[in-house]
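Handing you this structure, nothing more for now.
With one protein chain withheld, the remaining protein chains of the complex are depicted in position.
Chain lettering (A, B and C) follows the sequence in which the chains are written, and residue indices restart at 1 in each chain.
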Amino acid sequence: MTDKKIKIAVIGAGSIATSQHIPNYKKLENVEIKYVVDIIPERAEQAAEKFGIPFMATDYKTILNDPELEAVSVCTPNYAHAPITIDFLNAGKHVLCEKPAALNLTEAKQMQEAAVRNNKMLNIGVVNRYNTAVNHIKNMINAGELGDIYHVYCSFRAHRSIPGLGGAFTTKEKSGGGVLVDWGVHFLDIIFYCLGDTKINSVSGAVYNEMAKDMQSYAYTSMWAGPPDYSGINDVEDFVTGLVRTTGPTINLNGAWAQNIGESAMFIEFLGDKAGIKLNYGGDFTVYSSKGEVLTETLPSYATTDMFFEEMKDFIRSAQTGEKSRSHIDQVIITTEAMDALYESADKASEIKL
Amino acid sequence: MTDKKIKIAVIGAGSIATSQHIPNYKKLENVEIKYVVDIIPERAEQAAEKFGIPFMATDYKTILNDPELEAVSVCTPNYAHAPITIDFLNAGKHVLCEKPAALNLTEAKQMQEAAVRNNKMLNIGVVNRYNTAVNHIKNMINAGELGDIYHVYCSFRAHRSIPGLGGAFTTKEKSGGGVLVDWGVHFLDIIFYCLGDTKINSVSGAVYNEMAKDMQSYAYTSMWAGPPDYSGINDVEDFVTGLVRTTGPTINLNGAWAQNIGESAMFIEFLGDKAGIKLNYGGDFTVYSSKGEVLTETLPSYATTDMFFEEMKDFIRSAQTGEKSRSHIDQVIITTEAMDALYESADKASEIKL
Amino acid sequence: MTDKKIKIAVIGAGSIATSQHIPNYKKLENVEIKYVVDIIPERAEQAAEKFGIPFMATDYKTILNDPELEAVSVCTPNYAHAPITIDFLNAGKHVLCEKPAALNLTEAKQMQEAAVRNNKMLNIGVVNRYNTAVNHIKNMINAGELGDIYHVYCSFRAHRSIPGLGGAFTTKEKSGGGVLVDWGVHFLDIIFYCLGDTKINSVSGAVYNEMAKDMQSYAYTSMWAGPPDYSGINDVEDFVTGLVRTTGPTINLNGAWAQNIGESAMFIEFLGDKAGIKLNYGGDFTVYSSKGEVLTETLPSYATTDMFFEEMKDFIRSAQTGEKSRSHIDQVIITTEAMDALYESADKASEIKL
Partner (left out) sequence: MTDKKIKIAVIGAGSIATSQHIPNYKKLENVEIKYVVDIIPERAEQAAEKFGIPFMATDYKTILNDPELEAVSVCTPNYAHAPITIDFLNAGKHVLCEKPAALNLTEAKQMQEAAVRNNKMLNIGVVNRYNTAVNHIKNMINAGELGDIYHVYCSFRAHRSIPGLGGAFTTKEKSGGGVLVDWGVHFLDIIFYCLGDTKINSVSGAVYNEMAKDMQSYAYTSMWAGPPDYSGINDVEDFVTGLVRTTGPTINLNGAWAQNIGESAMFIEFLGDKAGIKLNYGGDFTVYSSKGEVLTETLPSYATTDMFFEEMKDFIRSAQTGEKSRSHIDQVIITTEAMDALYESADKASEIKL
């Protein structure tokens, strides 16, 4: 790592930028945030003022060619991920792009190609790859503690959690999809990260948009990114189910932004022939095993680290050393493949072979 | 219903016969159990003595042509269901055959054809169709209280419950399969019964035999139908996963006789756009709905009836009136179709279109 | 509502004023807090500075005749409620007085008369009348969903919760009473609010001061408004029981600031012939009903509003429109009648007819 401070920009000054990217870059001594950019001038100004960032802009193109600028975080809505990322890669900058990589696999591959062509880093904001529990699980799997993992079940289901009904989240053109893109991306990414180099063979899925077909009749007790915009669009799935065959285990999944089942069920279960693990998303995990005739259930505890801080640190390290890290697009694109195939299978009501 | 007592036989004097079929037939005033048959003479004798049954036999063929005999219950191991049932149907007797109908769909269809050809009743022991909770749910669905049901998730997973390892349960030739045949049959039957006339479009599944590949190393705390016979065979699945597309909702399922996850999860969830229901298998159910902006969670309680008694009574009523009931093979065969397709899909690692 | 901002004062700058009245008034665009008053100068100063209130005073009489002042919140200890409220009403100001209305029914009636005489609003801080759960219950009762309500049981019992032992709370001259005045007032008010226009026929009660008769020997784990002042006075009840006959249901109650029963029991149960409701004080509620032969238990969830904000808003609306609201002294005085009669009955060890 060099002594010189790396100059960066943060594109998009919404909540993920101001709560995570900017504060964590500021904790890194070798980083200087030179620009904050947002198409809404007030948002850019407020962020610049609050965090002491010297320059602000409303059009990211105005900073593309600043030779001092070495890297950017892309924190915009999903639909802007690909064009902005590609522009910065083409301008010779390293990019950390928030998840999901893009609206679809085609875009994600274009981003990947731009990174190769320009020989720049492209990391995706798969922050759970820096979660302490997730890494403990990955290490246990690598060490063979679970034996052969034959199946993974993943559940990301809530009672009422459609975000910003009628806004960007529920408008397919802007978000690329609903609960699968918003939540499923994290769950699938954890699974593929933990399993290591697994390839997908085939995918069968179905998606539904049921709970707010008629937006006015959607009953809820609170709404993140709300209130609803009843004049807006809701054309994404609130429920997804699927079965994925891989070169390793089968994976099946159920996800619901909203459903008429009042239990929250956010977890991943890894079933191995020696041991199994249930990970509560964002929380701790339990290991089920046996020792002779005795069945054991173990709840580990451990010190945790700030996963967003580790994500930013890892991106800067990659940018400076040229070593691809766990968040590099090459590692992550499999999740986009899975999601793309799930949507295609749902659309055709038929299994998709990859 | 006529005044005359209907004379019946019970074939197989194992636990389902002596705990349910025989005692419940004895509660019916219009039924007389004339024979109890078992290939093990002691078992037949004990049952005859205990329940005051006038005749016993070790070979069911000796009673096939008794003109007084009108109906039989087939309570043998799975592999004997089809030949015995078909023989009695050909002999002009009504048959109540324990679940699963047969080892596979081919056999089940032969049984169904024999029933048609001989114009006799063939009911299957789908006892959950007489469960009070199940019928409340079916009635609610029929009344439209759940609205459009778009997905059903069903989980029949236990920590350690392989029955009689090395015996008939784990020998495919005798049982037809493992956890799908033993437990899944009940869950799928409840689903298809509650949904009414739904047809299957396609099935994708996978099965695993992992926990007792090496029988000696299978750790457990208790074993139903045990102890293990380590010189026996275990060639059936202990885990099944699948996704079923139907003319109605999609259905996905996870089932485990044994797994390295220490939570029992035995339930069915019906997701409707108006309301949803979670049924705890063998227990009560919760209804999730909304009333204006208020979300409601309702736990009904109700008087329950003895489901086996109702099953026997319904069979006798059908035999006497000639009216096909909810347990008739015509209603039930869809579950065998689903199971057959799950096994075929697992075998080919590919979706099966029906 | 007019465009002009209404100028108000807050009398008493203790915790209820600084945590609820002042912050919530500041959220109202049509309200300007002109004065904050407290007999302790530091408290008045701190509140003025923290909330940007232009004027402070230590003697409320200095602001009585400010013609700009239209309304006041009285947030003093209980013994000062009546004299301050009456002075402001006589000065032509609307008053929102914290609960309990007064030390006793005589004072409460004098306050009510002053409101009538001066044609000004007098609201009492019965904040639970703005609680979402309470209003759902009231609406259900109004809609006849509970049928005929024949009995209400109310329990406000804690293991150890005497507040400020030896201070104003436990000095009858300053508080008017103990757990009945401090907690019971809320429970009775919720009941009378939900029942609508019910009148009291007779009251039978008993009160006890047992747990801290000897203040030094009172064992406790924490004390709100503490620590104890062992040189102070404790002459109020820590336990109350009673039976109230009304023109509607009977009501019985048990309340304990402290007792040798280690379970907290804070709830109200409404028993109707069609359905019943158990409200957990400050929390959610459960509805028990039946549908044919099926008994149902329903737990609703719903968006909640800030009840203190609604209380302030409703007071300002009343002051501006002249329409009496749900918190008006006329609606609320029945609770003071009930409490007065409970104390009198306890004193005479005999039923009191109203």
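We take it that a contact is a pair of C-beta atoms (placed from the backbone, for glycine too) under 8 Å apart; a residue touches a chain by one contact, two chains touch by 3 or more.
The structure displayed is predicted, hence computed values, not measured ones.
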{"item": "Left-out chain, listing which of the shown chains it touches", "value": "B, C"}
{"item": "Residue, one of C:Asp66, C:Glu113, C:Glu297 or C:Glu344, that touches the chain absent here", "value": "C:Glu297"}
{"item": "Option touching the unshown chain, where C:Lys7, C:Lys26 or C:His151 are the choices", "value": "C:His151"}
{"item": "Residue touching the undisplayed chain, where the options are C:Glu32, C:Asp229 or C:Glu269", "value": "C:Glu269"}
{"item": "Option touching the unshown chain, where C:Gln110, C:Asn252 or C:Ser325 are the choices", "value": "C:Asn252"}
{"item": "Positions on chain C contacted by the hidden chain, ascending", "value": "146, 148, 150-151, 153, 159-160, 201-202, 204-206, 208, 210-211, 213, 219-221, 239, 241-243, 245, 250, 252, 254, 256, 259-263, 269, 271-276, 278, 286, 288-290, 292-295, 297, 349-351"}
{"item": "Residues in chain B touching the chain absent from view", "value": "301-304"}
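Simple rule for what comes next: only the chains that are shown with their structure count from here on.
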{"item": "Contact pairs, highest-scoring chain pair", "value": "A-B"}
{"item": "Chain closest to the middle [Cα centroid of all protein chains]", "value": "A"}
{"item": "Rigid-body rotation angle, chain B and chain A, from Cα fit (steps of 5°)", "value": "180"}
{"item": "Averaged-CA centre spacing for the pair chain C and chain B, given as whole angstrom", "value": "60"}
{"item": "Rounded Å distance, chain A centre to chain B centre (Cα mean)", "value": "43"}
{"item": "Cα-centroid distance, chain A relative to chain C, in whole angstrom", "value": "49"}
{"item": "Multi-partner residues of chain B (at least 2 other chains)", "value": "293-295, 297"}
